[in-house]
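For this depiction, one protein chain was excluded, whereas all remaining protein chains were kept in their positions.
And then chain A:
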């Protein structure tokens, strides 16, 4: 990450929750553009779906009625960590801002958190994300039952 982007990330004020800043070329868009997203569940199941640019990932899950157990319990209010997503490093590096404040507070409580983890309610779709693949980590506590696992 360059010094300039680092500064930019820390000086741009955190935007209002559930609202996303979308980087455009300045020309107002008339219709909502859709991009393709693939959610990969812990067992390898892939769920390919479409989402509106500007929506956050949690909204994509809700709007498309995607069945991810317990996903988004607090409905995007930054009070839980259940919308945890893991990005590929190259996708993570392109996200417009790093997680901060309450998002980090919550991420730290998430299971199997990684350096490229984010909360789905805080990351919005941009046009450049078309075709993005994100991992949805396991939310089932491994109870280590010897006979079944």
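Simple rule for what comes next: contacts are C-beta pairs under 8 Å (C-beta built on N, C-alpha and C of every residue); 3 or more make two chains touch, one makes a residue touch a chain; residues count from 1.
Just so it is clear, contacts and distances are computed from a predicted model.
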| item | value |
| --- | --- |
| Hidden subunit of the complex - UniProt protein name among "Exosome complex component rrp4", "NADPH:adrenodoxin oxidoreductase, mitochondrial", "LSM complex subunit LSm2" or "MYND-type domain-containing protein" | "NADPH:adrenodoxin oxidoreductase, mitochondrial" |
| Contact set of chain A toward the excluded chain (per top definition) | 67, 69-70, 73-75, 77-82, 102, 104-106, 108-111, 113, 139-145, 148 |
